[in-house]
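All remarks here apply to the structure that follows.
Removed from the display is one protein chain of the complex; every other protein chain stays in position.
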Amino acid sequence: MLREHEIQIRVRYQETDAQGHVHHANYLNYFEMGRIELLRANGTNYREFEASGKMLVVSKIACRYFHPARYDDLVTLKTTTTHIRGARLEHHYELTRKGTLLVEGETTIACVDQDGKVCRLPGFLLLEKD
Amino acid sequence: MLREHEIQIRVRYQETDAQGHVHHANYLNYFEMGRIELLRANGTNYREFEASGKMLVVSKIACRYFHPARYDDLVTLKTTTTHIRGARLEHHYELTRKGTLLVEGETTIACVDQDGKVCRLPGFLLLEKD
Amino acid sequence: MLREHEIQIRVRYQETDAQGHVHHANYLNYFEMGRIELLRANGTNYREFEASGKMLVVSKIACRYFHPARYDDLVTLKTTTTHIRGARLEHHYELTRKGTLLVEGETTIACVDQDGKVCRLPGFLLLEKD
Partner (left out) sequence: MLREHEIQIRVRYQETDAQGHVHHANYLNYFEMGRIELLRANGTNYREFEASGKMLVVSKIACRYFHPARYDDLVTLKTTTTHIRGARLEHHYELTRKGTLLVEGETTIACVDQDGKVCRLPGFLLLEKD
């Protein structure tokens, strides 16, 4: 199972703010894209996963901002799974532009059922051998 | 029944873009707030309406931009119902700052059921006498 | 000069709303991506254009919504330049999923200087021969 995955993201105009760079909240959307593509690279389609009646919800985030991304930048996001167990998934994120670290973060994701009750991650997400 | 309603909106930082003013897509969110508050002023809670199994979806918008709103502006949105009949609701919007017209628009809203099929607006929305 | 360009867009989770599909305001961001990529395909980098002291602002939009896009859909946006003259650029947009038309729209873009005054489009944008 892949633990690491990289995607490239082109910064959209709408993601910037009047300070001229990406609004700090929008990096969280990039992180979400990163973990979804990591799942896809491992053969898991998150939309189908949700259709099965469970969903993944973010329970915790942390983020450090070093340098701003700007409109039209082509940035690279590396997403790493750092922990999978029980009902919990943890990821680490590094957003870079030509090798310079712009933003770094971590999320903890919980698996919940349709009533919002925490439940065990399905087997295919728990396979930790690589 | 009220046909016109005004709300005040404080422009958020995240709604601006690198050009220094509100990104043009975000005015559509203001319009949506305007028509929801017009419904509320008429005694209709849109959340409860959706809970009843129907929903209102935007089928058409038009928008003209005259002057930009900027971060922290306190702008006034006047929403007017211009047409209610069958499955269709039409609104007109005028966004002003201290009397100056910034943005103007219209939307057509359709009532659909959970399968996305167009259906008649409920009776309380059709009452057109004032 | 190319008058038509197609891009593919993967719908992001954050772009959806509680009705389960893309919020209607977000299609305007897709349109913006479409015209920027059309400019790029024609050799014009919009970021550099802005750095030259002029900018393009949206003065008018119209949009019809036929079918909703959903999370994780891979949709196709065809952007067509329909008019270039003086200070004005007009585009037409068709968003499709596997050949089905979801959303269709038009925008009028004006060229303005840093004071917001309308000014003539630069020569390289006015070249209309293909």
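All chains are identified by letter, namely A, B and C, in their written order; residue positions are counted from 1 within each chain.
FYI, contacts are C-beta pairs under 8 Å (C-beta built on N, C-alpha and C of every residue); 3 or more make two chains touch, one makes a residue touch a chain.
The shown structure was predicted, so the numbers you read here are calculated from the model rather than taken from an experiment.
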Absent-chain contact - pick from B:Asn45, B:Thr82, B:Thr100 or B:Gln114: B:Asn45
Subunit C residues touching the omitted chain (full complex): 13-14, 16-18, 20-21, 23, 25, 70-71
Touching residues (missing chain, whole complex) on subunit A: 19, 24-26, 28-29, 32, 50, 55, 57-65, 67-68, 116
Positions on subunit B where the hidden chain makes contact: 12-14, 29, 32-33, 36, 45-47, 70-72
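In the analysis below, only the chains that are shown with their structure count from here on.
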Chain occupying the middle, per Cα centroid: C
Separation of subunit A from subunit B, taking each centre as the mean of its C-alpha atoms, in whole Å: 33
Distance from the mean Cα position of subunit C to that of subunit B, given in whole angstrom: 23
Geometric centre distance via CA averages, subunit C-subunit A, whole Å: 27
Touching two or more other chains - residue numbers and ranges from subunit B: 18, 25
